[in-house]
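As structure tokens, the structure follows; a few thoughts come after it.
Here's a slice of the assembly, chains where they normally sit.
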Amino acid sequence: MDPTARADAIHRLKSVAGHVNGIIRMLEEDRYCIDVIGQIQAAQTALSRVSEGILDAHLRTCVTTAIQGADAEERERVLGEITEVFRHTNRP
Amino acid sequence: MDPTARADAIHRLKSVAGHVNGIIRMLEEDRYCIDVIGQIQAAQTALSRVSEGILDAHLRTCVTTAIQGADAEERERVLGEITEVFRHTNRP
Amino acid sequence: MDPTARADAIHRLKSVAGHVNGIIRMLEEDRYCIDVIGQIQAAQTALSRVSEGILDAHLRTCVTTAIQGADAEERERVLGEITEVFRHTNRP
């Protein structure tokens, strides 16, 4: 992966880890359930932003290289992975 | 789009339209709310399957052509669209 | 269900059925894949709005009645259904 995209992803994930630890403290302090759920949803949103950044970098590097390459099977494989990632995120 | 993928998408969407009309009848017959919500979620799942099929066909045709082409701006555009479709589906 | 909530849900579902037929026409006219996917996502969003309205009406009628009632098993049942609806919508 492109070093800038990777550094950005690591930075965001460190922030998510801190966020999750903050949610654990909310539970230990017996904070209101709905507020805790709100923070869990915010952490999930932050994780979505990370995977979008990684997918974007992946499309511009690995996928582009594979599609411009001569190996038809490899092209098939990388495109199938993109559909699979989309399917997993999409409503089951 | 590839004619087979298009025919498949049209076939599935006709089935979704019939499904939605069935849900309208459930409401007219005052069926149990949770059962109605279950059918709405099933229709949403069916729509996800349609968009996955279309994305898959799009990757194998338009996106592959653009990435193998000489126009850097066009490559950028089609890849940005894929990230955008993923972002829209991903948790907001 | 409350008649106003039901009429609203039916009205929205008729609009979704029309929307889905419009997407079928887009495919028949061979419109751009990404635009078709965008319209499918919009139809899914419209369906989410319908199920939210139905859930809201359900909470204010059936669920409230059950929880104020004397039947512990029935209370358990209606609350379990709410968690189940949430689980189905939540990331799998």
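Each chain carries a letter (A, B and C) given by its place in the written order, and its residues are counted from 1.
The rule is short, and it goes like this: a residue touches a chain if its C-beta (ideal position, glycine included) is under 8 Å from a C-beta of that chain, and two chains touch if they have at least 3 such contacts.
Computed from a predicted model, the values in this text were never measured in an experiment.
*Asks:* For validation: placed chains = 3, all identical. Expected total copies in the complex?
*Replies:* My count for the entire complex in this file is 4 copies.
One rule holds for everything that comes next: only the chains that are shown with their structure count from here on.
*Asks:* Can you compute the centre-to-centre distance for chain A and chain C, using the mean CA position of each chain? Integer Å is fine.
*Replies:* Inter-chain centre distance comes to 27 Å.
*Asks:* List the centre-to-centre spacing of chain B and chain C in whole Å, with centres computed as mean CA coordinates.
*Replies:* Roughly 17 Å, centre to centre.
*Asks:* Going by the contact rule already set, what residues in chain A reach two or more other chains?
*Replies:* 44, 91-92 - these are the residues of chain A that touch more than one other chain.
*Asks:* For chain C, which residues are in contact with chain B within the complex?
*Replies:* 1, 6, 9-10, 13-14, 16-17, 20-21, 23-24, 27-28, 30, 33-34, 36-38, 40-41, 43-44, 47-48, 50-51, 54-55, 57-58, 62, 81, 85, 88-89, 91
*Asks:* For chain B, which residues are in contact with chain A within the complex?
*Replies:* Against chain A, the touching part of chain B is residues 41, 44-45, 47-48, 51-52, 55-56, 59-60, 63-64, 67-68, 75, 79, 82-83, 85-87, 89-92.
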